[in-house]
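The structure's right below; bear with me while I get my questions together.
Shown here: the complex without one of its protein chains, the others still in place.
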Amino acid sequence: MTVLFSVFLLTLLVITAIAAVQSRNLFVSVMLLGIFSLLIAANFLLLDAADVALTEAAVGAGISTVLFLGALALTFEREHRPTPHRWLSLAVVFAATLVVLYATFDKPKFGDPGAPVQVHVAPWYIEKTPEVIDVPNIVTAVLASFRGYDTLGEVFVVFTAGIGVLFLLSASHGHAAQRRPHNGDESKIGLRNDLIPRVVGRLLVPFILLFGLYVQFHGDYGPGGGFQAGALIAAAVILFALVEGEERTLEAIPRGALLALMVSGAMLYGLVGVAGIFLGGEFLNYSVLADDPIAGQHLGIILIEAGVGLTVTGVLLSIFHAFAARDRF
Amino acid sequence: MTDLSMHLPAIQVVAPMLLAPLVVLLKPRGLAWMAATAGSIMAFLVALNLAGQVLAGADVRYVMGGWAEPYGIGLRVDEFSALLLLIVNGASAAALLAARRSIDDAIEGDRQPLFYSAWLLTLAGLCGIVVSADAFNIFVFMEISSLASYILVAGSPDRRALPAVFKYLMMGTIGATFYLIGVGLVYMMTGTLNLADMELRIHEVADQRPILVAAGFITVGLALKAAVFPLHVWLPNAYTYAPHAVTVFLAACATKVSLYVLLRFDFVVFQQNLVGHELQFTAFLMPLAALAILVGSAVALFENNLKRLLAYSSVAQIGYILLGASMISVAGLSAGMLHMFNHALAKGTLFLAVVCLATRLATFDLREMAGAARAMPWTMAAFVLGGLSLIGVPGTAGFISKWYLVTAALEQGWLGVALIVVVVAGSLMAVAYIWRIVEAVWFTQPEGGAAEGGTASMNEAPLLMLAVTWAAALANIGFGLYTSPQRELAEKAAGALLGQLP
Amino acid sequence: MELLGIYHYWVFAVLLMIGFYAVVAKVNLVKKLIGLSLFQSAVFLLYITMGKVSGGTAPIFLKDMIDPVFSNPLPQVLILTAIVVGISTTALGLGIVVRIKEEYGTIEEDEIQEIDRR
Amino acid sequence: MQVVLDIISWVLLTAGGAFVLVGGIGALRMPNLYTRMHAASVTDTVGAILVLGGIMLQAGLTLATIKLAAILLFLLITSPTASYALANAAMIAGVKPEAGRAPDTEHDS
Partner (left out) sequence: MYYVVTIATLVTMALALVRAVLGPTVYDRVLSVNMFGTKTVLLISVIAYLAGRPDFLDLALAYALINFIGVLAVLEFFKSRTARRLQEQSEREEN
């Protein structure tokens, strides 16, 4: 039965994708992209990928939508003209699809426990995790320890995007930029002048923050971890910004603090790695962090997850503010 | 004190990477540059040390987090990666040393820490790709280096850099995603991400369609990132409009690292296991390489913008490297690898000279550069040396690799003769386009009359910049006369990659 | 069951095509980025699909589990990283688009080329 | 006792499913924005109460029930708020309740 649910969701997925590409209103495309994210996340859940589902929902439906909206607010909402027919590109796309379809036929069967991916490497993780790391969530164990170096790279990708957007949007305004009437917080229209969303929003923000912390520190036991928590906390602050206004949010958490979050998170992760070297192990070897290797692993995982969370929160909020501030200059 | 020497492969990547967040905080003027330069020079010393170890016969390996491969992520430095590490770190250090004035002109002081941070991240990403022994880890570091290099290119005050960098981003992401698809398919069939482990396990499934498709996706994706003709469309604009110092760095090493991954993946994982793959590889890449040489050089012949001319010349030079590799022989492959090194030297010198020129010139249009050499004779002299090396005049580094390329081509019989014709034609065109520049800057009278050109006093670039440029120029001569270290690295690397081939 | 497996991969292929089409054929830069997101999502689907074991469950130990069958955690880890990479690329791309709009007053590729040619 | 609980929860689940479906049909078939909003938001809340309530009965007194209650509470707070904000935004933008269509500026697809 779940199989049929999957098929149904996948079909909806394709329809959503087509609609998102077809629509000439970019805003509609962005909203459909949000739906697309929810759908693909539900699919991930059906395919047993709970952590991925959580991340995809938080990132795709939440953060990505907000970022796209921020960019649309600064640019245009509509495509100017219909897509020209570029036959060459269509041919390339078509060829690529045929190639991919060609590959489907020799693939191992769906869900086959004897497939190469299930018999090599992966069983080792499942078998060894309780023994050498002892956290219930194997995904967290692999992410933070066995392949911790990848995750370090991931944190620095996020960090790079953060400084990239800050760098780009700190440039002086170009000649085609037009000054918009400053209507930000004085206008009578906007959520911050709406009683109900404002009250509800303010009520919810602390709970969302709490939930974010739960996801952060519960990541060893269930779906969650630093990245998801960072996205959720950032979402909570964005909600605060929506109902209370940019200025109040920046008063609460100034840009400098966000930059400090970014830097300190990345450095925390790096320093945990370096500590491994100085305590006699390899880079990112957490076992040497404490007398007992397993306690060391636990400590290391908690620290690096905290680093991930800090960086992600800092970067996402910095990017959000960078877009929002560009609107009113 | 812990003995750090065994951790060098990790330090090579991690040191610049961890320096990057700190650099962001260095607001006072010039401090960010100093920190970045110091970090980059240190990374270069690490690379030298690693290369020394490799030349001495050591097999440098490192396991991250203490988890054995293939469960954890391993790092490995062999001859090929040592060569690339030298190129990447050398280019970064030289470019940064020369960059200060040039970057001061291009970017406001308060944005500079972000810029230098991105620079270090690019460096760390490129090093990370080179030392990694894990297919997915390569993807992650590829993305770090790509994202950071987009930032670098977008630092240019020229607004045309923005569409260029957008195109670069699109193409780069498509390339990386193709690579990811390919890795996914290989993983699906073998169950492992470790390159060495893949090599062992791919035997059993080598004849199945997903592997074939994976080989295609990985090759195309990386060719896109390496700007192999005809997938080079992002390169000319990105190089032309990037800040000058960034062009030095990226032109010398960014595409070569993608090429490195392409060759490594192909030779280690696919070549010896897939039936008929050699033939496909040659049939696919050799014509493209030849076309790249011919078309790239031909376009450069008619280009009027100095930087763009050099960018198209880069497209042609990538062709030479690929041509060597596509012969699938030790001689050809080592010629290609050698050319990576020598081209980085030559193109680095040329673009360094461009950085110097940029301090005094407002335009790079050849028609308006008349007499520039009178004002900046030292700069232009270095430029000419770099140009000679690019052409492949005996006595310069460029000659060595072309000589090897021709020798390798001779082994190929009649096909080789055709290849030699291509190489010679490319070199002749190089002579022509370098001559166009030389003619414009040395021999043409500036139109504004004698007031500007004739009596213009020497107006050279800042000393440090000039010194770096000349050091690079002299290195072209030096490595042309004394070739052993890099040749030994290239030959051993080629032998190692082809070692198991029948 | 077999058909379903193929269906997953076909959806992957179709999504890949849709995203790729948007990237290469659309002239609006934001639309290109939307296409890029779809394109990357398709790859996520490929990875997660191959990690599924029939009758398996998410690779998280619960207290009262007896001899559980887990789906493969490794592709999930890889895709977590890939999702983060994807959003980073999108954010940076949007930043560039905003700058392009400020400098050129348009975000249509052909119009930008037109302006540059002048 | 268990049987009674089962029956109640089945009834709740079935009713919940029906409400959800009715809401969906309503959102599709109603003539204009505000009527659609009615269909969607009423069943959003009732449907959620019934479905989550049904599962809660099945789960018994466990951590799962507490989590479900939290989700339900959250939905009950946010759903009407979102509806209100939506109606408010639409009204300010000039979407008229009586007209089937919005003004031309908003009309797009």
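First chain written, first letter: the chains are A, B, C and D, and each begins at residue 1.
Quick note on the criterion: a contact is a pair of C-beta atoms (placed from the backbone, for glycine too) under 8 Å apart; a residue touches a chain by one contact, two chains touch by 3 or more.
Here the structure is a predicted model, which is why all the values come from computation and not from measurement.
Enquirer: Where does the absent chain touch, in terms of which shown chains it meets?
Expert: Contacts of the unshown chain, counting the full complex: A, C, D.
Enquirer: Considering the whole complex, which of C:A22, C:L45, C:I60 or C:V97 touches the chain not shown?
Expert: Going through C:A22, C:L45, C:I60 or C:V97 one by one, C:I60 is the residue touching the chain not shown.
Enquirer: Which one touches the absent chain: A:G111, A:G164, A:P223 or A:G265?
Expert: Residue touching the absent chain, from the options given: A:P223.
Enquirer: For subunit C, enumerate the residues touching the unshown chain of the complex.
Expert: Where subunit C meets the chain not shown: residues 57-58, 60, 62.
Enquirer: Which positions on subunit A touch the chain that was left off?
Expert: Answer for subunit A: residues 1-2, 5, 8-9, 12, 15-16, 19, 25, 27-28, 31-32, 34-35, 38-39, 41-42, 45-46, 50, 53-54, 57-58, 61-62, 65-66, 69, 72-73, 180-181, 183, 187, 189-191, 197, 201, 204, 208, 211, 214-215, 218, 221-224, 228, 232, 235-236, 238-239, 242-243 touch the chain left out.
Enquirer: So that we can see where the missing chain sits, which residues of subunit D does it touch?
Expert: 9-10, 13-14, 16-18, 20-21, 23-25, 27-28, 33, 36-37, 40, 44, 47-48, 51-52, 54-55, 58-59, 62-64, 67-68, 70-71, 74-75, 78-79, 81-83, 85-86, 89-90, 92-93, 95, 101-102, 105-109
Here is the rule we use: only the chains that are shown with their structure count from here on.
Enquirer: Would you kindly count the fewest steps from subunit B to subunit D, each step being a jump to a chain that touches the current one?
Expert: 2
Enquirer: Which two chains are joined by the greatest number of C-beta pairs in contact?
Expert: A-C
Enquirer: With centres defined as the mean C-alpha position, give me the subunit A-subunit D separation in Å.
Expert: Inter-chain centre distance comes to 27 Å.
Enquirer: Go ahead and note the Å separation of the Cα centroids belonging to subunit A and subunit B.
Expert: Subunit A and subunit B have C-alpha centres separated by 32 Å.
Enquirer: Scan subunit D for residues touching two or more other chains and write them down.
Expert: In subunit D, no residue touches two or more other chains.
Enquirer: Note the residues in subunit A that touch 2 or more other chains, in rising order.
Expert: Residues 100, 107-108, 115, 117-118, 121-122, 125, 147, 150, 153-154, 157, 160-161, 164, 168, 171, 174 of subunit A each touch two or more of the other chains.
Enquirer: Applying that definition of touch, give me each pair of chains that meets it.
Expert: A-B, A-C, A-D, B-C
Enquirer: Quick check on the complex: what are the subunit A residues that touch subunit C?
Expert: 3, 6-7, 10-11, 13-14, 17-18, 20-21, 26, 29-30, 33, 36-37, 40, 43-44, 47-52, 55-56, 59-60, 63-64, 67-68, 70-72, 74-76, 79-81, 83-86, 89-90, 92-94, 96-97, 100-101, 104, 107-113, 115, 117-118, 121-122, 125-126, 130, 136-139, 141-143, 147, 150-151, 153-154, 157-158, 160-161, 164-165, 168-169, 171, 173-177, 221-223, 227, 312, 319, 322-323, 326
Enquirer: Okay, in this complex, where on subunit D does subunit A touch?
Expert: Counting only subunit D, the residues touching subunit A are 74, 77-78, 81, 84-85, 88, 92, 108-109.
Enquirer: Would you pull the subunit A residues touching subunit B in the complex into a rising list?
Expert: Interface residues on the subunit A side: 99-100, 102-103, 105-108, 115-122, 124-125, 128, 145-150, 152-154, 156-157, 159-161, 163-164, 166-168, 170-172, 174, 259, 262-263, 266-267, 270-271, 273-274, 276-278, 280-287.
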